[in-house]
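Not every chain of the complex is shown here; the ones you see sit where they belong.
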């Protein structure tokens, strides 16, 4: 079958990628990253949110040598670059945010310094406000 | 925006419902499907989760999933409305956006 | 209304594919335009044509294919997720096509509502 194309000319939506699962035990953390990177080409607004055990996805120092799994952590460097590009290029109307829920982070013994990317830490009420604004919510 | 939240996990084993209730804004709706329907039962150790939020959230449960699990004759929490797959579609359309709490 | 559907889990193992199927069917019956059903993560296993459930069980792979053929429904399997899991053209079921993840983002942009079924 041939690809079906949609008319998305000029469409600008608010996407949110919700990460709530711990890394490595399941594949969601890795495959959601592939989603996030592909979305950059479409120049949509995007919020990458970490809640519950999802906050462990961006913990520094992942070392998967002994488990033999693929370490997806360096890919967050690419996500951060895409975000910086979007922030700095004034011709592109595209805002990317990386946000962490404070309550989830603290319950899990983590602080901002534990993360491999720069994040905005939001409390539950602020996270709820931000989530309420989102138009397309994708999770894994 | 007026959100529809869906929860498909048992409140006894998983944290999805608790997270949804923590992060759902007042006035939005929650539809329980699949293993999420157990949260709609009255008289369980987890009934309080929904009873406590009946005032500011509207709750729905998918009847097909209650039936599959043999729960249709069990008492439900007051105010939880049962819908079929067509009703699920209607809820999606009546709200501005859908958030699935996976 | 234009609706997009995302299926994250394989058939039988998780109810997500069943729920997505019944939701999609109900949406079509109500006259909505289900623009595309996108299969990601283990959802790609819904497109394995070798799947042969017991005779008294539903055949989800076939059910999706028939729904697609009856209603000209676009069933797209993510190529990256599919390669990893060994879902390739030689075992791709009738009614499905393999394409890139960009088709999911486009779906999110084009549809009025996006509904996700997963674990």
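Here the chain labels run A, B and C in written order, and each chain numbers its own residues starting at 1.
Just so it is clear, a contact is a pair of C-beta atoms (placed from the backbone, for glycine too) under 8 Å apart; a residue touches a chain by one contact, two chains touch by 3 or more.
Note that this is a predicted model, so its numbers are computed, not measured.
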item: Per-kind copy numbers - full assembly in this file; value: A x2, B x2, C x2
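The working rule: only the chains that are shown with their structure count from here on.
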item: Centroid spacing, where centroids are CA-atom means, of subunit A and subunit B in whole angstrom; value: 26
item: Contacts with 2+ other chains: residues of subunit A; value: 136-137, 139-140
item: For subunit C, residues contacting two or more additional chains; value: 8, 114, 116, 118
item: Touching residues (chain side subunit A, partner subunit B) in the complex; value: 18, 20, 51-52, 101, 103, 124, 127-129, 131-137, 139-140
item: Residue ranges of subunit B in contact with subunit A within the complex; value: 1, 3, 15-16, 19, 22-25, 28, 96-102
item: Touching residues on subunit B, where the partner in the complex is subunit C; value: 6, 8, 33-35, 64, 84-86, 88-90, 92-93, 97-98, 100, 102
